[in-house]
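The structure appears right after this line, and notes come after that.
Only a single protein chain was left out; the remaining protein chains are all shown in position.
We just call them A, B and C in the order they show up, numbering each chain from 1.
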Amino acid sequence: MSGDLELFGAVFARGPVAAEVSDRGWLQAMLDVEAGLARALARAGLVPPAAAEAVTAAARAEQFSSAEIGRAAEAAGNPVPALVAALGKAVPEHARQAVHFGATSQDIVDSALMLITKRSLPYLEADLAAAASSAARLAEQHAASVMLGRTLLQHATPVTFGLKAAGWLYALDQARLSLRTFARTQLLAQFGGATGTLAALGTRGAEVAGFLAQELGLIEPRLPWHTARIPVLQLSASLGLTSGTIAKIARDITLLAQSELEEVAESGGAGRGGSSTMPHKHNPIGSIAAVSCTRRVPGLVATLLSAAEQEHERGAGSWHVETETASELLRLTGSAASWLSDVLGGLRVNRQRMRENLERAGSAPLAEAVSFALIPKLGRSRAQELVKAALERAADSGQSLQHTLREAPEFSSALAEAGIDDSQLAALFEPASYLGSAPEFIGRALADHAAFETQS
Amino acid sequence: MSGDLELFGAVFARGPVAAEVSDRGWLQAMLDVEAGLARALARAGLVPPAAAEAVTAAARAEQFSSAEIGRAAEAAGNPVPALVAALGKAVPEHARQAVHFGATSQDIVDSALMLITKRSLPYLEADLAAAASSAARLAEQHAASVMLGRTLLQHATPVTFGLKAAGWLYALDQARLSLRTFARTQLLAQFGGATGTLAALGTRGAEVAGFLAQELGLIEPRLPWHTARIPVLQLSASLGLTSGTIAKIARDITLLAQSELEEVAESGGAGRGGSSTMPHKHNPIGSIAAVSCTRRVPGLVATLLSAAEQEHERGAGSWHVETETASELLRLTGSAASWLSDVLGGLRVNRQRMRENLERAGSAPLAEAVSFALIPKLGRSRAQELVKAALERAADSGQSLQHTLREAPEFSSALAEAGIDDSQLAALFEPASYLGSAPEFIGRALADHAAFETQS
Amino acid sequence: MSGDLELFGAVFARGPVAAEVSDRGWLQAMLDVEAGLARALARAGLVPPAAAEAVTAAARAEQFSSAEIGRAAEAAGNPVPALVAALGKAVPEHARQAVHFGATSQDIVDSALMLITKRSLPYLEADLAAAASSAARLAEQHAASVMLGRTLLQHATPVTFGLKAAGWLYALDQARLSLRTFARTQLLAQFGGATGTLAALGTRGAEVAGFLAQELGLIEPRLPWHTARIPVLQLSASLGLTSGTIAKIARDITLLAQSELEEVAESGGAGRGGSSTMPHKHNPIGSIAAVSCTRRVPGLVATLLSAAEQEHERGAGSWHVETETASELLRLTGSAASWLSDVLGGLRVNRQRMRENLERAGSAPLAEAVSFALIPKLGRSRAQELVKAALERAADSGQSLQHTLREAPEFSSALAEAGIDDSQLAALFEPASYLGSAPEFIGRALADHAAFETQS
Partner (left out) sequence: MSGDLELFGAVFARGPVAAEVSDRGWLQAMLDVEAGLARALARAGLVPPAAAEAVTAAARAEQFSSAEIGRAAEAAGNPVPALVAALGKAVPEHARQAVHFGATSQDIVDSALMLITKRSLPYLEADLAAAASSAARLAEQHAASVMLGRTLLQHATPVTFGLKAAGWLYALDQARLSLRTFARTQLLAQFGGATGTLAALGTRGAEVAGFLAQELGLIEPRLPWHTARIPVLQLSASLGLTSGTIAKIARDITLLAQSELEEVAESGGAGRGGSSTMPHKHNPIGSIAAVSCTRRVPGLVATLLSAAEQEHERGAGSWHVETETASELLRLTGSAASWLSDVLGGLRVNRQRMRENLERAGSAPLAEAVSFALIPKLGRSRAQELVKAALERAADSGQSLQHTLREAPEFSSALAEAGIDDSQLAALFEPASYLGSAPEFIGRALADHAAFETQS
């Protein structure tokens, strides 16, 4: 298998998608398109059924050498003419007429890309489904696991780990929805001949295009899309969305797993996350690998988007750009999804540590709660200024915000003015009672996920 | 209006979208969100209706200075705290409790971005609809306007200008569909408070979020999406698709308008397309401007995609990246669409010149037709070799391919073997009879377009 | 001033570079080029000195409206023809012949871009110099401030804060060197006329180009570079390098400032880093803003790089792409540098907290030290396995690695075998004695910095 560096494949080519976008995957997909075309021509009565059968029988990747075809591709700038020549030699003479009849190279490459995508998506979906299922489980199990919310990498107000997982779940299901919509609407066959007229087939071209799509299990295009790259752009958008979603989750895990936080940890076999020099290391290597994959995606998406500026009936360069780029995009997103599925499936959540970190943070994360309790009577700006002053006083004195509010006369008088007594004040500093709609939001994410799974 | 360089705004800020994404547009949108929030709070009974009315009355951009608020934004790194302070001053004291209650800065900025998008999309859609309508007209009018197909910037087999326009039409309607799907599903309000729990509102947060969405005419989110950037990514994907589609069409026009081809020309008033030094110039400045806009889009899409890696409950830097970037993306796509609508609306198609260019190209573009006529009897490889040999002979002798095939004994005998007589040979060299399924494809694009317009 | 959204300008348009790349900056720069050209023509004897003086006198931005010129730019797709017309009207009739004689629009825009860059670089350099100077001070002051090294966001072996600052210093000085090399070699004037021949000036063109460069204080180009975009690509490379360097430093600060680490803090006036809802917040807003700026840079660099594919003697679209993009690149890098200079200038380093965090991390960060002490006698793999086993034992028992190694028989016997006694073991766990070449590296960075400053 090629298509990536084996040495770095553990990170960037994890899971089964990598094989689909390899030389072998491409070779088989292009052969499948040629065979499908032969059968489509036979269904239209343009070549004998026996010819189509012979082409189909010969169209097995193991009978061809991608290295040889690749070398022969230099003359044309793409491998199809060399593949057609090799396939022509591999079939009996009577069957040669059924090979590549009426097609242009781009018909084969585009249809093959869509076949490869069709074959890759179920693997990607399986990993995303597993990740979503793990996120749902985490959301449910940790609906009441209170922890620090963090904004701009600073302590904010409390959240629950379940809410965090619910946010992951929502995004994962949105990414899955995008991929499904893509699969349902954009997995188009390509068949247009030299310039999109299919003139070599007389007036039978459109009919053969329909048969070809059926043979390949792809969608019949309304018209050739040689230079209207909607399917490629939609693929790249859906993979981008998926990658961006994985990036956020994996990034959260690398941050929560920081030695100073230790709120989550990846599980993994012996040696996982080790270092070549530091014996104590247990790096969260799964989420780091996932992040690495996703950071290579935006540049590739931009490349495909730039390539949409295709000239006339076939671009001079822009078309060629897509094959390796789209392959990498599938491979990297597939690898990231595989890592994420693994990471979320085995994530160890340290509820105890979350609680400790929250306690260690002191009362500041609940300053907002006090502030909002004061606003109705004191107004927004006076309430905020008062709490800020109390926070400063607390910091200077080394005492808690709660203590400071209760003991310092100027603050305690304001509390009295706002009608907040000591027990109410104490209640304001209970994180579990400052979670607002978190349970509602978790419930929605879980309900939507259940509905999504039912539709599947 | 700011948000772009006025000096280059004719190219990059054409049309009404630019105003929506300007400082004024952002200021009004943020004020609208604050006012909507006040009314939502009032509907929930959390503030008096009079307070909400007062906030709504005060929330007019012309009463505030974006320069002043912008300067005051330095402390917080975003303009919302300064805006809230200014708005608080602008309302009577009784109304201050209704300002920004329970919201975090990102709630306001995200909801405002969605409002701005909602306001921009109809303009974008109007220009795309006009462009599609022009493309449909061109597809219909020029269904029989035969011209050279060109692949890799070289002469290929004949097409019609109608088929080319049909390809543009298909892509434009797909882009419009993508934008409509976005508008229907992703124009979400944002309301999550400090960390997505809406804790400041007790358990009423989710309800207020629903009211807020109604007040703003946005969709109620299922849960806060502070760090699950699906709507931003989907927006960027739809705008990218739109931009890529415009790029292809505009690029075709710059190529067809080349001085050596002159198959199309832009219309335009006096001086349009002039040069500061060459008096004879009529540059196709509309399509050039459209291309310029679209070439800035892939980098911006990549930036937004990279920014999806948001940390914890609010990203440290990644969130901030989005505002100007998304504004530019809207502005550039809007400007490109405005140029394209203008260009296609006035495109002058030179059918006569298309015919002449085709004739000047000689018989080579129909070599494929001869080749396919020979294949049934001679087989693929012999047919192709024979035609290539005849093309070389024709080039050497300075005579046409048709003449060479008919007169040179080795070719004429092969024609005889294939059962092709002189009149059949002549017919093979008639471009209009080598258009295959072009009429069918044009018909489909027009039918789909009609159906799309009916659904609108 | 325009060129950005004022509302977000505090983040993205900090410092004086923003004014240089604004409409006003561009207008003045283009006028300066026209005036410089008039004087160059006069020096060549092609126009009367009085005409050149009149043009120079009229070329003041405040006399022209960028909005008006921008609107008039629609016809040509660039503002130069409209500017030339306005400038022509602003000078006495005798001087009109000296306006724009022999120039093409791109001559003016390219030379203006280089002028703007020349004016921006000293500001950028001043901020980078200030940042480097602060980094040097920190490297010196904290050469012995031991802290946790962190790799993959996990505790690694000890470092000093001085070493970290030395790494920042090295990178900052490399970025400054790159910008200086750019300024010394690539700040080229542009003058080529319609197609790079300067034919309108007969054979005097190259001479006038030389005079023009002198008048503008730019470098005389060896030949016109209308479509050989070396200076733009080199600018974008140097700004990219600068931005990437700032990103690393600012990112470190956001991480070190995390509430859980608190090893550094930004200083700043009242309200700096505040939140619209959480009274306790002190976000490290300077480094966050710097990161935000730098994350927008890679996409812009890619856009400029794509635009290098310029066609023939002037690109159809690719040229236009550069003006706003290069302006943004300067603005964002300038803003990031301004933030960084501010942040490093006031950075509060909490040496005490660094020490505490290191202690809290226990003995694991020095596991490597033990491992290397064992290797000479036990061999690499046995040493590493032994230390890993001791780490696991220590984790299980809740005791320190040092204690475990000393007390558990299988470890203590191995230590004995390796000839390590108790006091040597204790020494291995002293972070300050496991800093290797850190002092040497700090010394080098400081020496190189001193040498660099001397050359300035």
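Please note the rule applied: a contact is a pair of C-beta atoms (placed from the backbone, for glycine too) under 8 Å apart; a residue touches a chain by one contact, two chains touch by 3 or more.
For clarity, every value in this text was computed on a predicted model and none was experimentally measured.
When the full complex is taken into account, the listed residue touching the unshown chain is B:L261, out of B:A126, B:A144, B:A183 or B:L261. Contact with the omitted chain, checked across A:V55, A:V80, A:L233 or A:A394, is made by A:V80. Within the full complex, the residue among A:A139, A:L169, A:L300 or A:L446 touching the omitted chain is A:L300. Taking the complete complex into account, B:S371 is the one of B:Q310, B:S371, B:Q402 or B:S437 that touches the chain left out. Set against the missing chain, the residues C:G45, C:G202 or C:G398 yield one that touches it, C:G202. What chain A contributes to its contact with the hidden chain is residues 2-12, 14, 22-23, 26-27, 66-67, 69-81, 84, 100, 102-105, 193-194, 200, 254, 268-278, 283, 285, 288-289, 291-292, 295-296, 298-303, 306-307, 316-318, 320-321, 323-325, 327. The omitted chain makes contact with chain C at the following residues, 88, 93, 96-97, 99-102, 104, 149-153, 156-159, 163-164, 166-168, 170-171, 174-175, 178, 193-203, 205-206, 209, 222-225, 227-230, 233-234, 237-238, 240-241, 243-245, 247-248, 251-252, 255, 291, 294-295, 297-299, 301-303, 305-306, 308-316, 368-369, 372, 375-376, 379-381, 434-438, 440-441, 444-445, 448. Residues of chain B that touch the chain left out of view are 148, 150-157, 254-255, 257-261, 275, 277-285, 288, 298-299, 302, 306, 357, 361, 364-365, 367-368, 371, 384, 387-388, 391, 401.
Here, only the chains that are shown with their structure count from here on.
The two sequence copies chain B and chain C touch through a face in which the numbers common to both exceed half of the numbers used overall. Note: Cα superposition of chain A onto chain B, rotation of 180 degrees, nearest 5.
Distance between chain B and chain C, defined via averaged C-alpha coordinates, is recorded as 33 Å. Centre-to-centre separation between chain A and chain B, using Cα means, comes to 24 Å.
With touch defined as above, residues shared between interfaces to two or more other chains in chain A number as follows: 150-153, 156-157, 255, 298-299, 302, 306, 368.
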